[in-house]
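For this view, one protein chain was removed and the others were kept in their places.
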């Protein structure tokens, strides 16, 4: 069995309050050898979809057997279940609200299991029901990373929740996708991947991007768009993204998540 | 003696400037085996009270012998003393401006000592007198975590400074407390604890919260207040907090720290 030294965190707790620091304290009190890495704590509050996208973009870059703790949890304290997801390479701990949808999708055709965490003797004594990050998810990550076998945390389930994630519609010569994310630079990231494009065109460079009533062309790197305004690019995660060199396209055009993007 | 591998940081330095990174460099240059954890660096600038509250909420979740370095220090460079506080379980390093008041309160009846740090040979050579986080507190944390005995940093004192922290007034059937903190979600946290309530009521659920001319009831978890607007909850640290499900009560009502809250 692989050593599970690494624990990576994604939350919507922000960096002002001590919530993230407290979770780290809890993990290290149980397993002083854990190596904890922040992915982000600035997920938009309660935005489960954004958390699932950020997780999808990040997790495969981490060492095998990393334990990901993902806490965006508007239903904390209600009957929603705490989960431990085990794939061929990684472990994921968080609420059963669809946050692991992208992990389930990536794992189709491979073996993976979803456990409902019920072994309360691994939890902290509960004070209130508003901070399961501290009282359930962090201690389970601590014990799991310390070597407790995953089966001891609960039973396998199959009715775990999935988000309805928008998938691009590919027809003969056109792809219809959506803006799914706006990054901190204001770049507007779509759900249309390089693979989608290669189904309708021989080359990514020859396509046109239609957004509202405008058309944009593709470039290979950001600086290539110096002086030409808005352009498209295959971003570093393999998706089409609209951008302006050294500026924010999303601010310029007031782009909102969910807007349609067409490729032809 | 316990190993003091863990060094946890609380400051008002923010995350834009390299101040926190420099403190970590200083600690690791002295003790490469130190394991440094951020609690928060976004304490409101110069807000000693907020820092003492954040410390009170966090420190007991950390491994025994953790060294806490707390730097919110408007008097840096003046005659205020640098302190090393030693409790049964932890070490605390920071300025003598009342920032450790909650630690003193928690330690009443137990053994604890407060040392005035004077052993300048453990400091960095001073360049300017504006960054004791780097020049005094970080190197002392480095040497302490490396195993230097605490007595070698200075002499015990008893006239250390305490903050005047507001305490709820509990009468026969009413508690008068205050809003002491507004978290990043806009929840308004009071100084009224579950223990205070149990002095006037048999059950936390049966109380009413009065704020200005409004009355609110209590719920068990956030989602229970979906559709009912503002409610109270015992938060994860054991205190009454006002909130709105998926919204900011403090923005809605323009709540300010220090406002009165009544329980009956």
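Every chain is named by a letter (A and B) in the order it is written, and numbering of its residues begins at 1.
What we mean here is this: contacts are C-beta pairs under 8 Å (C-beta built on N, C-alpha and C of every residue); 3 or more make two chains touch, one makes a residue touch a chain.
Because the structure is a prediction, the values reported are computed rather than measured.
Per the touch definition above, the residue from A:108, A:164, A:203 or A:223 contacting the chain not shown is A:223. In the full complex, chain B contacts the hidden chain through residues 13-18, 20-22, 24-26, 28-29, 32, 36, 45-46, 74-78, 127-131, 134-135. In the full complex, chain A touches the hidden chain at residues 5-6, 8, 10, 15, 35, 37-42, 54, 57-59, 61-63, 66, 183-185, 220-224, 233-238, 245-246.
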